[in-house]
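The structure follows.
All protein chains of the complex are present and in place, except for one that has been dropped.
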Amino acid sequence: MSTMMYRDAVLSTIMEEMERDSDVVVLGEDIVGGMGTPGGPEAIGGIWSTSTGLFGKFGAERVIDTPISESAIIGAAAGLALSGKRPVAELMFADFIGVSLDQIWNQMAKFRYMFGGKTRCPAVIRMAYGAGYNAAAQHSQSVHQILTGMPGLKVVMPSTPADVKGLLRTAIRDDDPVIFLEHKALYAMSGEVPDDRDFMIPFGHARLTRAGGDVTLVSSGLLLGLCEAVADTLAAQGIGCDVIDLRTTSPLDEETILDSVETTGRFVVVDEAPPRCGLGADLCALVAEKAFSSLKAPPQQVTPPHTPIPFARELESAYLPSVEKIEAAVRRVLNWR
Amino acid sequence: MSTMMYRDAVLSTIMEEMERDSDVVVLGEDIVGGMGTPGGPEAIGGIWSTSTGLFGKFGAERVIDTPISESAIIGAAAGLALSGKRPVAELMFADFIGVSLDQIWNQMAKFRYMFGGKTRCPAVIRMAYGAGYNAAAQHSQSVHQILTGMPGLKVVMPSTPADVKGLLRTAIRDDDPVIFLEHKALYAMSGEVPDDRDFMIPFGHARLTRAGGDVTLVSSGLLLGLCEAVADTLAAQGIGCDVIDLRTTSPLDEETILDSVETTGRFVVVDEAPPRCGLGADLCALVAEKAFSSLKAPPQQVTPPHTPIPFARELESAYLPSVEKIEAAVRRVLNWR
Amino acid sequence: MQFSRDALKAAYTRMKVIREFEERLHVEIQTGEIAGFTHLYCGQEAVAVGVCEHLGAQDRIVSTHRGHGHCLAKGCDVDAMMKEIWGSREGLCKGKGGSMHIADATKGMLGANGIVGAGAPIAVGAALASRVDGPGPDGLNIAIAFSGDGACNQGTTFEAMNLAVVTHAPCIFVFENNHYSEHTGFQYAVGTARDIASRAEAFGMKAWRADGTDFFAVYETMREVLAHVRGGGGPAAVEFDTERFFGHFEGDPQRYRAPDELSRIRATRDCLTKFRASVTSAGLLSDSDLDALDTEALDTIERAVTAARAAPRPTPEDVLSDVYISY
Partner (left out) sequence: MQFSRDALKAAYTRMKVIREFEERLHVEIQTGEIAGFTHLYCGQEAVAVGVCEHLGAQDRIVSTHRGHGHCLAKGCDVDAMMKEIWGSREGLCKGKGGSMHIADATKGMLGANGIVGAGAPIAVGAALASRVDGPGPDGLNIAIAFSGDGACNQGTTFEAMNLAVVTHAPCIFVFENNHYSEHTGFQYAVGTARDIASRAEAFGMKAWRADGTDFFAVYETMREVLAHVRGGGGPAAVEFDTERFFGHFEGDPQRYRAPDELSRIRATRDCLTKFRASVTSAGLLSDSDLDALDTEALDTIERAVTAARAAPRPTPEDVLSDVYISY
């Protein structure tokens, strides 16, 4: 075990996989940093420090710094993957799927199906997502709800450095296109990480981080920590929460969720995406359909409101799910009728 | 009243609104047709025949034929709208939001909010959506689930020529950005349409097309017709369905849905989008949360599977919701326990 | 011309097979048996074949919505393609893709594409893959993006050209200027007094231009282009002036054309006629040689249609497979 930050878990996993497999190639904007400048390549790393040192080690063929052209980045990743490589592309901000969605949605995600199961597209697209930095409406968004809905993609949302390691390795070795969502506000989170260079966490296996038995709380990414905090507070008051970290939203571990709800009969999902057609709705619908008889209260979502993400500190805090809102939802389901 | 086709209702509404208001401007690919060719402008109309004759009548300033550049089309619509015009942009296929999403999602939808409520963006983006033509994975998609989730947009899905008229007029006169989704397989549908040049249908008001009382069936677009067919079949067997045509998915008429479910206790939503994080899930979650005590059976979704849209006739039919699948879902909720 | 008789026959046959494939589809589509949107490549055969005759399976191409010609030229199986267009489960894509999504990665054919302009970035990716692999004895494997005159206005195409230049990727942008994008003229939509190739030059790559209805012009131009790109000279562009003999899609009334245009281009700009004239006047092949190849090509297509018509249909369960490799 080593202790490292979430961002370093990203970097070290990429580094290890590039050492292990010469087909792994990375590409993105400023991921080398300093190209074409007086300071020269690697004068400065990528803005998230998740690619520092790769260029020096693996060279320009495998570490490709790109112009600001997200469609071309994702398209190139698609072409690399169809041609036998394992590209790991970085979208600097998840919000930039806006300028590159076609290559994700209509190309990568559908190749295998459209081509009758005869091609492989083992591409990983990493993107920094989430609010908390007052970066406003175009640099703070969650996009898993959009991408989870797209058949052909796998969607991963790690909540800890160890999960980054295990899930990113799985993503890079996976033969399907994988969206790997890194929460900006977790980059500096520290945690224990296994040293095993084959440590992998399989997709579609959620993690029960608290076992309580009275209410099921499901989340992922940054908000998982809030759910755990609420669970710990309530535990002290004798209320037991099952807290489930989804880890991947596609594939979805329905079983872990439904098993818990069958016991608790009470379901709260906490998600950072807007409320309409989101992951919160997706899971409430799942539970309502498949755990109907177990439910003792209406399934609840804690999400931001149906608004863009505001800038000012006070507004962003009011916008985001909070421990207060989560606790209130838990109490709503506990006190139902 | 006049009888006209769905596509003609689109065209005649645009025509009437362009006559009424010189700020209304249309733009899109091939909407004039024949530009720069020996045949000359209007040698041929747009591929959906929803813009025929506009160019001759209103000229190149207000009827703008564009190159294949969807981002620029939507961006230009955004700029026109911010500058006091009422653009009606056409995306030839809804699937092309892939190459233009940023301008819809990060620009248009958010201007008013980001700019502190001080701008207006009265743009309509029309797009042809839906399967049924064996046009395969990139020309058959439904996108309302993606766009409904985006705060700042209004999303309209007319099911009849009359609704096209009333809703498109409302869209053009509305001061917010509106997505207007035209189902390809409805273009040739005929129906009665009011002649009143101010006939408008307000957004957020669903339409109860069948009153039955035993089960609530909610849908929109092409699939509404299947729901009505099922309702009629079952009515003959003494089973009464409330059939609700959503008309707009954002804003959503929660009241009409919840009122019906409070009576029926049984809910089935029929939608053409894939199942994960879709409109089906959205409505099931709504009903589970807000009509929990009324529910006598788990809310059900009838949607395509989590796959891209296949090409072959047999595959596309198997992919799409059908009367059989809808009827089966209705029977599932009726026979629950 | 440095062609052997066999090479000439092979090239002619490929062009003729494409021609007959498309002419036959044009007829069959009227019967309603074939589903979906089909865009025929008739008229442009010299481009696909003149380009692809230079390529091996390790060279990759990315195609467009008008992809049959590129697929056939790159070696996709005729029968499997026809079955795909018929929607059979024995089709090249098991009936899941159809006309606009034919692909065969084993042949270096990375897909027709229903999204105009989407192919160019994918081709750059394929070229970057070959940059990782490095040159073999014949230089670098290359990747080709086929694009139309309409596609050249899509932002993705520009981004791809710039990225290729920045990364010095062995990528070739082949622009097939058939003067129309759907019903709109190239003169209108490409907003420059100059041609498409000039735009590519402005992105910093070398560009060539040639008559796309002359197989030998295409072939010889591509020889130069390929020498440049395989040798590590970086990306390149070629603009071929060509003609589309049918409508944009099947059913297009083509009122945007000049009254005599279709008969004129069939008469003066048919790459097969031109090929025949060149090789017979140069005494390389005789008319009867070519007539025999014509007959063979027709037979090939006849057999393919018969097989496609009889081929097994997909079953409802087939909808669910091939979404993921594992899930």
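As written, the chain order gives the labels A, B and C, with residue 1 at the start of each chain.
In this text, contacts are C-beta pairs under 8 Å (C-beta built on N, C-alpha and C of every residue); 3 or more make two chains touch, one makes a residue touch a chain.
Everything numeric here is computed off the predicted structure, so don't read it as measured data.
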Per the touch definition above, residue among A:122, A:191, A:204 or A:310 touching the missing chain: A:310
Contact partner of the left-out chain, one of A:1, A:43, A:188 or A:211: A:43
Per the touch definition above, residue among B:82, B:185, B:229 or B:334 touching the missing chain: B:82
Residue among A:35, A:162 or A:291 that touches the chain left out of view: A:35
From B:31, B:44, B:92 or B:114, residue that would touch the chain that is not displayed: B:114
In chain C, positions touching the absent partner: 153-159, 162-166, 188-194, 198-199, 201-204
Where the unshown chain meets chain A, residue by residue: 29-30, 33-40, 43-44, 47, 65, 67-72, 95-96, 98-99, 133-139, 305-308, 310-315, 318-319
Chain B residues touching the omitted chain (full complex): 22-23, 25, 27, 61-62, 64, 66-67, 69, 71-85, 87, 102-103, 106-107, 111-120, 151-152, 154, 174-176, 204, 251
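The rule is short, and it goes like this: only the chains that are shown with their structure count from here on.
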Of all other chains, the one whose Cα centre sits farthest from chain B: C
Chain B and chain C: spacing of chain centres that average the CA atoms, whole Å: 36
Residues of chain B whose C-beta touches two or more other chains: 71, 95-96, 98-99, 136-138, 305-308, 310-311
Residues within chain C bordering two or more other chains: 91, 93, 95-97, 101, 113-115, 118, 155-156, 323
